[in-house]
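All protein chains but one are shown in place.
All chains are identified by letter, namely A and B, in their written order; residue positions are counted from 1 within each chain.
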Amino acid sequence: MKKNLSLVILFSALPLLAHHSFEAEYDFNKQMKVSGTVTKVEWMNPHAHFYVDSKDESGAVTHWNFELGAIPVLLKQGWRKESLKAGDQVTVEGFLAKDGTKGMANARRVTLPDGRRVFGGSSADTNANQ
Amino acid sequence: MRWLLLGLLALTGAQAQTPPDLSGVWIVSGSPNLPSDPSYLPEALKLYQERKAGGDQEDPAKYCLPNGVVRVTSLPYKIVQTPKLVVLLSQGNTHSYRRLFLDGRSHNLDFGDSWTGDSIARWEGDSLVVDTIGLNDRTWLDSTGKPHSEALHVIERYRRPARDRLEVQYTLEDPKMLTKPYIFTRTFQLAPNREIQEYFCTDTNIAAQRAAPR
Partner (left out) sequence: MNRFVIAAAGLLVALGPPSARAQARTIPFPGAVRPTTAPPPGPSGPLPHMPDGKPDLSGIWNGQRGLPNQPEPEMLPWAADLTRQRTENYSADDPEARCIPAGVPRATPYHYQIVQTPSLLLLLIEGNIHTFRQIFLDRKEHPKLSQPLWYGDSIGHWDGDTLVVDTVGFNDKFWFDMAGHPHTTQLHVIERYHRRDFGNLDVQVTIEDPGTYVKPWVVNRVSTLETQIEMSEYVCNENNTDALHLVGK
């Protein structure tokens, strides 16, 4: 199914902010990158979330809970509710949660099934203006 | 010839008629709940009965979530009318607003569904007719727990038959839950000395600041 999606790669021209301080919840020093299959998408405020199952070499599965930006920010970047669906193969780059919750991270960049690498509307990009 | 001229004058007068002004602060008369039960399909009726039996623990309003477009509170509403947009402000529930687009646009469901949906409006004589779709299924039609699905289609007809009275006729269509459309009318009283007061449900309701039950 052709996705009617045009995502704009944005830099700090647009404040990509969340409703909370990035550093209160996620750790800049704990970067992560993982590939896997989307199992669920929660298209709700204040942050959209999507869940991914990734497998390591031994076949062990990790369940990830990724935070995207606030929906108004995502919409402006071209994201829609249907941009990600269960079953999609994605690669996610981001930062782990500070409180150590396993599998919880902020998605800074997502490589979509069609190969495009897009911003996740993350507050990591700047907390300016808030 | 005189009759022709008078006829033409009457016609142009009718066309130049300005729509009524619905602006003001309004309070619902009597109970805010639906006056009767809609005609539910069996599954929907079961859900309704479960909610009635379970009390209001799952009531989204208790978690400071929006009432949607059918459920109202007894607190004041304010209508601010402009030529291309009518805004409905609510003091209670989430102290939020509905925008009724009068600029001739068609429905836009690009963002998916939401608590208050997408409302487009037009004038039909002295009635403001508002058509709303794109509603999620998470609101209750009233405090007794009457359910609806995301297929709910609401038509509201606003009239101001007297300076201090607003009548709103609601038509609810929901092919997933109702056997037939449900129609009822609400009356609102003008509250000329009242203004919308601040009321924020999440202010003290700690549970409401967090994730809501599905």
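The rule is short, and it goes like this: a contact is a pair of C-beta atoms (placed from the backbone, for glycine too) under 8 Å apart; a residue touches a chain by one contact, two chains touch by 3 or more.
These numbers come from a predicted model, not from an experiment.
**Student:** For the full complex, can you list every visible chain touched by the one that's not shown?
**Tutor:** A, B
**Student:** For a quick check of understanding: of B:C64, B:L141, B:V154 or B:M177, which residue touches the chain that isn't displayed?
**Tutor:** B:C64
**Student:** Across the whole complex, list the residues on subunit A that are touched by the chain not included here.
**Tutor:** So the residues of subunit A touching the unseen chain are 13, 15-17, 19-21, 23-25, 28, 42, 44-47, 49, 67, 70-73, 75-76, 97-99, 101, 104, 126-130.
**Student:** In the full complex, which residues of subunit B touch the absent chain?
**Tutor:** Missing-chain contacts on subunit B: residues 63-66, 80, 82, 85, 87, 89, 94-97, 99, 108, 110-111, 114-116, 196, 198, 200, 202-203, 208-212.
Here is the rule we go by: only the chains that are shown with their structure count from here on.
**Student:** Quick one: report the Å distance separating subunit A from subunit B, using the average Cα coordinate of each chain.
**Tutor:** Result: the chain centres lie 35 Å from each other.
**Student:** Which subunit A residues qualify as touching subunit B in the complex?
**Tutor:** Residue positions touching the partner: 43, 71, 75, 80-81.
**Student:** In the complex, go through subunit B and note every residue touching subunit A.
**Tutor:** Subunit B residues touching subunit A: 110-112.
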